[in-house]
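Every protein chain of the complex appears in place save one, which is left out.
This part shows chain A:
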Amino acid sequence: MTVAPEAPGARQATGRPGTTLPARGADPAGERRRALTRLHATDVYAMVGAATAALSMTWLLFRRLLPFNGAVGFVVIAYGLFLLVYALLVSFDEDGPAIVDRIAAAVVRSMGLLLVVILAFVVVYALVQGRKALVHLNFFTQSMELAGPLQPLGVGGALHAAAGTLIMITIALLITVPAGLVCAVFLNEVPGAYARFVRTIVEAMTALPSVVAGLFIYATVILGLGLDQSGLAAGLALSVMMLPIIIRAADVVIRLVPGTLREASYAMGTSRWRTVWHVVLPTCRSGLTTAVILGTARGIGETSPVLLTAGFTNELNLNPLHDPMVSLPLVTFEFVKSPEPNMISHGFGTAALLMALVLLLFVAARILGGRGPGHLTRRQEHRRVLASRRDARRFAERRRTADLVTIPAESESESESESESGSSS
């Protein structure tokens, strides 16, 4: 028989300190149901009122009273006034801590909003400014070979840069995905002092500034080995930059695989490499995909390693071994250095293309990944169920044939079938 503190009976204090017992026979009809909603009408009124007052006062200051101008100043002053007026309005029907709570909530909410607005703005700005170049179809089918800086937007395009980006990132992925995954598996499956040392070094290398990665490849491969500035060199520079990122992300993902799954596999007598191949890697496949895709997104957008190693060209070059090759961020950087508005439009077009590519990769990562180890999509689950039914049928079949051939072999075949079902599930 608990009575809520609001019950009128509970309020009757006995006068001396001690446990306050609810009075017997209190009228339960006096209990009020508490409103659990967090948003009250007065909050909304205070919010709207404060916003209106702040805007009006700032307008008055800017237009009538003070010699201020500028959009940034207007927003800052309006925001400050809003907080003041809001605090004042809240203080009419709340007290100390509640006022602080409301003000803090307003500040935190506006910070979150500001961050999202800035992101939306950066992305949308690049896409909107790029529309001038993107509406011309030749932007996707031509290189800049025939387009001088004074040519209209109807001539020239970003085909060479898009092709270059794809070639470079392919080279980088061919190097980093096998090396990165083997290293990540190594860090988790062969623990010891050596693995700890490798992990420390890899963590240190994530601090390597990308321009230094470019400088390293420039000094070794181009100056040292005498290769051209080429797509291959750029791909190598991107690999040096991406390798630690991918290893770290993959390491984190593999570490999340439940130890019980591994132990179950070992208990079935499975060897280590079969455990890794059939249990560990499939379990964290979606996480690994996400790690690789996010690493790719980082690599695609990186300019400085490419700037140092790829050279610059206006022509389409599909051979990564010879002659300069450009990538999307690099041409963006070079185009907007030009004073000609048309070249700048081209630059925004390539930036928009790059942004679209990154968005695409990101959405792919969200769709494929974002699941914890062992969580399956409906289709995957369906496939698993079918596979296990097939296994069950096969085992039943085997047992029947074993029964027919020799009767004493039954126990042996049973244990064998069990171990198989364990490793295949």
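One rule holds in what follows: a residue touches a chain if its C-beta (ideal position, glycine included) is under 8 Å from a C-beta of that chain, and two chains touch if they have at least 3 such contacts; residues count from 1.
One rule holds in what follows: contacts and distances are computed from a predicted model.
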Complex member absent from the view - protein name from UniProt, among "Carbohydrate ABC transporter membrane protein 2, CUT1 family", "Anaerobic dimethyl sulfoxide reductase subunit A", "ABC transmembrane type-1 domain-containing protein" or "Phosphate transport system permease protein": "Phosphate transport system permease protein"
From A:93, A:203 or A:403, residue that would touch the chain that is not displayed: A:203
Contact residue for the chain not shown (choose from A:54, A:297 or A:343): A:297
Residue of A:47, A:264 or A:336 in touch with the missing chain, whole complex considered: A:336
Which residue of A:53, A:227, A:281 or A:358 touches the chain not shown here: A:358
For chain A, residues in touch with the removed chain: 69-73, 97-98, 100-101, 104-105, 107-116, 118-119, 121-123, 125-126, 129, 179-180, 182-183, 185-187, 189-190, 194-195, 197-198, 201-213, 215-216, 218-220, 223, 240, 243-244, 247-249, 252, 271-273, 276, 294, 297-298, 300-304, 307-308, 329, 332-333, 336, 344, 347-348, 351, 354-355, 358-359, 361-362, 366
